[in-house]
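Below is the structure I would like to discuss, written out as structure tokens.
One protein chain omitted, others in place.
Chain lettering (A, B and C) follows the sequence in which the chains are written, and residue indices restart at 1 in each chain.
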Amino acid sequence: MSNSLIQVIGNVASDIRFNSTAEGIPVASFRLAATERKFDRALSRWVDGDVNWYTVSCWRALAENVTESINKGDPIFVVGRLNVRTWERDERTGISLDITAELIGHDLSRGTAKFQRGIKVMSEESSTYAA
Amino acid sequence: MSNSLIQVIGNVASDIRFNSTAEGIPVASFRLAATERKFDRALSRWVDGDVNWYTVSCWRALAENVTESINKGDPIFVVGRLNVRTWERDERTGISLDITAELIGHDLSRGTAKFQRGIKVMSEESSTYAA
Amino acid sequence: MSNSLIQVIGNVASDIRFNSTAEGIPVASFRLAATERKFDRALSRWVDGDVNWYTVSCWRALAENVTESINKGDPIFVVGRLNVRTWERDERTGISLDITAELIGHDLSRGTAKFQRGIKVMSEESSTYAA
Partner (left out) sequence: MSNSLIQVIGNVASDIRFNSTAEGIPVASFRLAATERKFDRALSRWVDGDVNWYTVSCWRALAENVTESINKGDPIFVVGRLNVRTWERDERTGISLDITAELIGHDLSRGTAKFQRGIKVMSEESSTYAA
């Protein structure tokens, strides 16, 4: 079991970047925005809070299918391991919340989906992952 | 937080039954089969174990979209509350594992999906749930 | 990731049975009762529902510490894999909900705990697990 397991419901906030490692392993990544809900005592009800931003990565068949299936703006859920990473560029530093996804899908409370089994072969290099 | 929160990855094992309550609230239900994975010490690797069977229910917009989107055989994930229910019919009794779903989607590690925001209006009674 | 991952908050409903496998691996098991919460529309509030019964198993250091720490009646939480098992005895059959626990602890919303690192050695056979 991972030490920081996270489940996020949010909206895809970037295009999907698809790539392959030197060994030919497919990897996809994208930005995910999740609006927090918090209880407003004065109003006695739940209201929108801040937005949490994540960078989601996924691998192999999941990477290929996500690239084929998910578009900027889609409401999705992600389950995976959270890794907090500090970055430096030029004179700026920041923190990135990286999720290595084990499970990704569209949130069917917010729309409909037409599903097709198997994966589309995206390149010859990754064809060994085709089902 | 529920007292029995469950996350299942499995295959839809029935058609979707769609209905409305007397008050016009949409509800959908279906059977879900999840194959357990267990570690075989003799073989030193994970193998398929028994199959867990669930009855999944969902409500409102989620019920309408699930009915529109999910077919028998689809690989999906479900997050929800587990309720163990004893039933009697004629001279037989049994136990049903009911999940009231809060989150449902296709498992994108096993296929691709074309998503469309909003819900299809399924009946006049439920049109107030259309987005 | 398991195909049926469950998180239960409930009360220990039996004594802890402690044992060792032929290879000397410690294993502990006990019964767990979790009262469901459901929304009563007539009353417009959440009320107690049925009780879900589970059989929880755990292994190695967790088995030894659980045996030392947990008593019948304690409020605890358990995270683990759910396995639905059919049993037969004499002329009766039934279904048992088995959880193989990965994480067990007392629910600190319902009492206090004094914690001590490491494990108590429970037998010579299991002493290799002592920290």
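What we mean here is this: contacts are C-beta pairs under 8 Å (C-beta built on N, C-alpha and C of every residue); 3 or more make two chains touch, one makes a residue touch a chain.
Computed from a predicted model, the values in this text were never measured in an experiment.
Visitor: Using the touch definition up top, pick the residue from A:K72, A:R85 or A:R117 that touches the left-out chain.
Guide: Reading the full complex, the residue touching the unseen chain is A:R85.
Visitor: Which of C:S2, C:S29, C:N52 or C:S69 touches the chain that is not shown?
Guide: C:S69
Visitor: Touching the absent chain: which residues on chain C qualify?
Guide: Touch set of chain C with respect to the missing chain: 7, 9, 61-62, 65-66, 68-71, 73-77, 79, 103-120, 131.
Visitor: At which residues does chain A meet the chain that is not included here?
Guide: Residues of chain A in touch with the missing chain: 1-10, 34-38, 49-50, 52-53, 81-85, 94-95, 97.
Criterion: only the chains that are shown with their structure count from here on.
Visitor: Looking at mean CA positions, which chain is nearest the middle of everything shown?
Guide: If one averages C-alpha positions chain by chain, the most central is B.
Visitor: Could you state the distance in Å from the CA-based centre of chain B to that of chain C?
Guide: Centres of chain B and chain C (C-alpha means) sit 26 Å apart.
Visitor: Just how far, in Å, is the C-alpha centre of chain C from the one of chain A?
Guide: For chain A versus chain C, the centre distance works out to 33 Å.
Visitor: Can you list the residues of chain C that touch 2 or more other chains?
Guide: As it turns out, chain C has residues touching two or more other chains at 1.
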